[in-house]
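A single protein chain has been omitted from the complex, and every remaining protein chain is retained in its original position.
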Amino acid sequence: MSALIYCPFPDREAARAAANTLLDRKLIACANLLGEVESIYSWNGERGDSFEIGALFKTSAALLDDAIQCLAEMHPYDTPAIMGWRCVSVSEATAAWLGELDRGG
Amino acid sequence: MSALIYCPFPDREAARAAANTLLDRKLIACANLLGEVESIYSWNGERGDSFEIGALFKTSAALLDDAIQCLAEMHPYDTPAIMGWRCVSVSEATAAWLGELDRGG
Partner (left out) sequence: MSALIYCPFPDREAARAAANTLLDRKLIACANLLGEVESIYSWNGERGDSFEIGALFKTSAALLDDAIQCLAEMHPYDTPAIMGWRCVSVSEATAAWLGELDRGG
């Protein structure tokens, strides 16, 4: 089974650096930087509003926890928002491609 | 467990208003407005094409239904497309942050 991770970054360079590290460690097969997102949030009782770069990471369900752990360790924020979910249905080619990760490819 | 909700809005002001209301009611911890999306759809047998603002909302799995219900009640459309899913894997910091919502924080 495959999985997706969504995580915003302070800027495009940080998102690219994370993508390349995860690719180097064969924890993902692909990252899609979605572009600028406007974040509206509550933090320590205060309302905040900032612009970030949203990113989606494609991996296998077996590597999901490890990929999130690695992302959390290198993310520039102390409290990054890193959220992953399983994709119960993918195309055959996608399954084969992401399955390569589980074979260390 | 955490959860994400995806929902488009007619414009950025409507998306911001919804985000702030959900934050006020402590039903989400953060909204990411993804920017302009092109929507292509079928409605009452007719093909439609319009531009909207896509938004992702971050919450806990326990609050997912309530957040969607609240969003449906305040959304400017009669038939908004509001879709939520559980995130089986999140970073520790994210789990603690979104877990605050369950403790009414």
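In order of appearance the chains are A and B, and numbering begins at 1 in each one.
By definition in this document, a residue touches a chain if its C-beta (ideal position, glycine included) is under 8 Å from a C-beta of that chain, and two chains touch if they have at least 3 such contacts.
Here the structure is a predicted model, which means the values were calculated and not measured.
Residue-level contact of subunit A with the missing chain is found at 2, 4, 12, 16, 19-20, 23, 26, 29-35, 56, 58, 85-94, 96-97.
Listed for subunit B, the residues touching the missing chain in the whole complex are 3, 6, 8, 34-42, 47, 52, 54, 64-65, 68-69, 71-72, 78-86.
We take it that only the chains that are shown with their structure count from here on.
Subunit B is reached from subunit A by a rotation of 120°, derived from superposing Cα atoms (nearest 5).
Computed centre separation for the pair subunit A/subunit B is 19 angstrom, with centres defined by C-alpha atoms.
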